[in-house]
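Provided herewith is a single structure, encoded as structure tokens, for subsequent inquiry.
All protein chains of the complex are present and in place, except for one that has been dropped.
We just call them A and B in the order they show up, numbering each chain from 1.
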Amino acid sequence: MRNSNNSSSTGNAEQKIPLLNDPKIRSIVYQILTIGMVVLLGYYLFSNTVTNLKRQSIATGFGFFEKEASFEIGESLIPYSAADTYGKALFVGILNTVKVAFIGIVLTVILGTFLGIARLSKNWLVSKLAAVYIEVMQDIPILLQLFFWYSFFYDILPPTREALEPMKGVFMSNRGLAFAIPEAHPAYKYMAISFIVGCIAVYFLRKWAKKRQEKTGQIFPLFLCSIAIILGLPLVTWLFSGAPHRMNVPELVGFNFQGGLNISPEFGALLLGLVLYTAAFVAEIVRAGIQAVSKGQTEAAMAIGLKPGQILNLVILPQALRVIIPPLTSQMLNLTKNSSLAVAIGFPDFVSVASTTINQTGQAIEGITMIMVVYLCFSLLTSFFMNWYNKKMALVER
Amino acid sequence: MKLFKLCLVVGIVFAISGVAFAGQTFDSVKAKGFVQVGVNEGLFGFGKPDEKGVWRGLDVDTARAIAVAVFGDASKVKFIPLTAVQRFTALQAGEIDVLCRNATQTLGRDTELGLDFAQVNYYDGQGFLVPKKLKIKRAKELDGATICVLPGTTTELNVADYFRTNNMKMKPVVIESNVELNKAFFAGRCDCMTSDASQLASVRAVAPNPDDYMILPDIISKEPLAPAVRHGDNQWKDIVNYSVLAMIEAEDLGITSKNIDEMLKSKNPLIMRFLGVTSGNGKALGLSENWAYNIIKQVGNYAEVFERNVGKNTPLKLERGLNALWKDGGIMYSPPFK
Partner (left out) sequence: MDKLKNNIIQSDGLKAPVIRIGALQWIRSNLFNGVFNSILTIVTLLLLYKVVPPFIKWAFIDSFWFSTAKECSAGDGACWSIIPANIRFIIFGFYPHELHWRPLLAMIMMVGLILYCKNRDHWKKSLIYIWIAGLIIMGLLMKGGLFGLTSVDSDQWGGLPLTLMLSVFGMVAAYPLGIVLALGRRSKMPAVKTVCIIYIELIRGVPLISLLFMSAILFPLFFPQGVTINKIIRAQAAIIMFTAAYIAEVVRGGLQAITRGQYEAAESLGLNYAQKMRLVILPQALKIVIPPTVGILISAFKDTSLVVIIALYEILKTTRTALADPAWMGFSPEAYIFVALIYFVCCYTMSNYSRRLEKELHS
């Protein structure tokens, strides 16, 4: 390693003087040097690794994907048992990561927006409380917050048999939260379908309304109609399929609550920690975004006679969103990446399952590569979305 | 730019860590002047720092015995606390010379992981720890239970197998650190905890109220816990192996750290050979002739180590059971030292 350094630096010195006047050649030399160095470093590490693996006769490759995992996973979105393969176990992990990231992002955006608006409130008390919240949450490491919430779940909440019941059908215990949910019925499937249909219909309605407005100048009451379609269609479906209303109420059977929807303390603590932490950052972004739209814009909009709703919709939001969306996406990505800390509090996310896999198979290189690749994919997807969005926004911008 | 990085890496490597290029572990250990041992980050009775930061435990004493064998000095050892995930790769990669971290010997680990296990220093089996108030008497009653288990261990696999063969359901809670897992269990996050019976005793010992918990009589697996070394380094494996065996042999011969100096005068050829009065053993291993004497003198025989760390007078209160000498009904047995 030392040798390669020496030779490269002397190489620089020799070539520098005669070729000083030709930036093209110099640039090529630099590039070759850089690539050479990277390749050399890569080769050095790679060859060491291969020798080490060979010497220790450590198994390599992804053959373990097909092997039986033979460990259980605490919670899973798809049916999984110890008899399934490592591949499936890892997929369960990915799904769990996606689940926590998705729910986390939705809640974070809601809470963050709310806090951001509260921060700008004219009410001194509310604004100051929001400021304190934002400052405190931003300055405490997320991992510490996760530990705190996890210990809160199992140290403070009572055991299952003495579970708190703050509302009918909701139980809080050190095994997590148990909710009553509507009992399975085909009607719900149809409702989901009609919801999607409603969304598509609204999309086309919007297009049509915009065209009509451009042509005739008439304004269609879009917001109310959209709400009516999106909410009304499923409601009508529900009524037509016999309005099922039986609830699946959790009951204490044996050790745990059965039925209803269960949120484990691990998932609850992870979600709570991630949402409370990230929302503080989102609040700052929202505040900055709203403040970025100068007051003159609102006044100008008022001057040309727009109604308050229209001002928000047509003037402020499009401008504020342009400022908000890019940093917001990066916060979403941060949340997804931070969800990997689940491994510290025992939620079976992808990192957690992968690290169990590493341990059982002893194939650390493959395991860690997998972790990196999976998160890279998340990042790439996000940045594709970002680029697409930026382009779309740029078009709007004339 | 990469030059800078390379320099940085090289600089760090050369400036801070002692570099020891050596093929064989034994030579590199001698060159370093200490043995690097991977231990548990906090398992009462096996490997845990006490309130002054001094490491204590059965595995820790085994590690000390190895250091004594090589250097004649029990303090020439460096403990590296490792989590379950880190333990094997740390050994594979040469970060540690020997792993004394209650690791179970299995076929897969012996082959695919590139490890070699030495003499077992504790024969264990997997059991269940439950709070007494659940009124459970047998493992078969655990259907539907939430179970605390360390991820990446053989116990995690065994318990899944056990529930599958008995057609029962379970919900695992897996937390990587012992300490955190224990806390979750005591707080009632799980109905039961499963692990090696010795570990369960250790968990029970640190419970806020040990009498509230009991270990179920069912033992569902074989767990021979042994120190591990890298595959293919025979001399080093011999040294580790015989360091453990020396403690067992000493108990067999009735040699303790207290009576060892009188034993030096013994005319029993077995004892003379063992203590190096008749030379030969040390040379064969590449150690000094009094290596076994030093181990017993500084660390003690197996019985002493056992009683000091996990025996009846410790909070763990473990019986010798399988770990008694072969002549006392156990399976601890040492080949002759000749």
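One rule holds in what follows: a contact is a pair of C-beta atoms (placed from the backbone, for glycine too) under 8 Å apart; a residue touches a chain by one contact, two chains touch by 3 or more.
For clarity, every value in this text was computed on a predicted model and none was experimentally measured.
Taking the complete complex into account, A:L144 is the one of A:A83, A:L144, A:C199 or A:M302 that touches the chain left out. Residue in contact with the omitted chain (choice from B:G94, B:G125, B:G282 or B:G321): B:G94.
Where chain A meets the missing chain, the touching residues are 27, 30-32, 34-35, 38, 45, 48-49, 51-53, 55, 121-126, 129, 135-136, 138-145, 147-148, 151-152, 155-156, 337-338, 340-341, 343-344, 351, 355, 358, 364-365, 368, 371-372, 375-376, 378-380. Annotation for chain B: contacts to the undisplayed chain at residues 1-2, 4-5, 8-9, 12-13, 16-17, 19-23, 28, 36, 41-42, 49, 51-53, 78-83, 85-86, 89-90, 92-95, 176-177, 179-180, 182-183, 186, 206-208.
As a convention for this text, only the chains that are shown with their structure count from here on.
Those residues of chain A that touch chain B in the complex are listed here as 1-2, 4-5, 8-9, 34, 37-38, 41, 52, 55-59, 70-74, 81-83, 151, 154-155, 159, 174-175, 253-256, 265-266, 343-346, 348, 352, 355-356, 358-362, 364. Residue ranges on chain B touching chain A, taken from their complex, read 1-3, 5-7, 9-10, 84-85, 88-89, 92-94, 108-109, 111-114, 134, 143-146, 151-153, 156-157, 159-161, 163-164, 170-176, 180-181, 183-184, 187-189, 191, 230-232.
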